[in-house]
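Note that one protein chain is taken out, while the other chains of the complex remain in position.
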């Protein structure tokens, strides 16, 4: 448990249609985030987002989903809290603003846009199992490394 | 405790510079929301927002602040979770989308804009100690009435 | 023709389903705005928005529609330029930010939200044929009065 108030917010961003080996990775990241006492932010939909939220839930953690549509019914069932925005892809920018650091898992253009805005805002971004490359995204190979590194970089940012 | 998943989200909207008799009303609304097991949403700043969040916190409840600026430091200290959006007044529209129902306490143009969008979206809005009038806002005189009525109307909406 | 650069931007806000006597009023406002050399802003859809844009077009003026949806096809055919935003009702806040002054004709909750945000931003708002009341909205009875008054108040604001 991180002894701080307010909590650290880590966004897990990535593909809504991720499958296969990606999903256990997302689940483990959710678990790790919860174990460290951080809040998991995500886009609230499926794939990486729902699997990470499930990981957090199963470890007793808290997740908040920031949804692109107007309807809470679209939220995945593992979120502790869900916030429909009706802003479409502009909700990606919200996630970058609300997170202290971001972990990208898989994902395509939407994920890249979130990572790019976060880097523009000076926030740390870690990548795992991503097929794209963006300067400034620190690549790691395990879930534990991802969460270790993002927390370390968030601390350096003085959050 | 409301036995439902996901929780009901009640936004408390109102003046960031409210003073005097308004603040105990906001505090009591926060307390009532927490006691019913609902999540309190607000704009995350001072006045009605911080006092309602304090009421919720002191009753063991959860509050989420959706901030207009880019900086979590601007959040009031009573929020359980805070989400900086950097969207300025457009965050008012987010609050209307994320709430199942809204309680307006005091407030001026910003509060009216939130109430108007919520009514446009078909969501119930209750008003207490407001000096403005907007058709469709149900006026009440006590904090308990406000929370009773908003929960009753939310149920009718089938949330 | 107002001899200034950049141009003055006047938003015409109001009901997308306005009918009857409202439409000639909206058309005349569009005509007046064009004759003064101002740019007409609107939400880009039907009713008051399309009729005002038609008025501006027929007087040789320029109109810009800021659309709530993602699709330019939804724009009314009288706009000189159309900008789909996919922001839903949050585009109302954009109109308030982009306008130097606003004229409300008819309209309901959406229109009230735009007027309220504009007033919050310190921008002049004039109302014509509206059934609602909002403190700070100057009521007039003719199209010419509406445009005269909004231009006069914009000048006082030093735009």
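Remarks
Which chain is which? They are A, B and C, in the order written, and residues in each are numbered from 1.
Everything below uses one rule, namely that contacts are C-beta pairs under 8 Å (C-beta built on N, C-alpha and C of every residue); 3 or more make two chains touch, one makes a residue touch a chain.
Just so you know, these numbers come straight off a predicted model, no measurement behind them.
Although it is left out of the displayed model, the omitted chain contacts the following shown chains in the full complex: A, B, C.
Only one residue in the set C:16, C:85 or C:113 touches the chain that does not appear here, and it is C:85. Contact with the omitted chain, checked across C:34, C:49, C:64 or C:134, is made by C:64.
Interface residues of subunit A with the unshown chain, by the touch rule above, are 87-90, 92-94, 96-97, 108-110, 112-113, 116-117, 119-121, 132-136. By the touch definition given at the top, subunit C reaches the unshown chain through residues 6-7, 39, 62, 64, 66, 70, 72, 75, 79, 81-87, 93-94, 97-98, 121, 159. Panel shows subunit B; residues 70, 86-90 of it touch the chain omitted from the view.
Convention: only the chains that are shown with their structure count from here on.
With centres set at the average Cα position, the gap from subunit B to subunit C is 30 Å. Separation between the centroids of subunit A and subunit C, computed from CA atoms only, is 40 Å. Subunit B has its Cα centroid 27 Å from the Cα centroid of subunit A.
The multi-chain contact residues of subunit C, meaning those touching 2 or more other chains, are 87-90.
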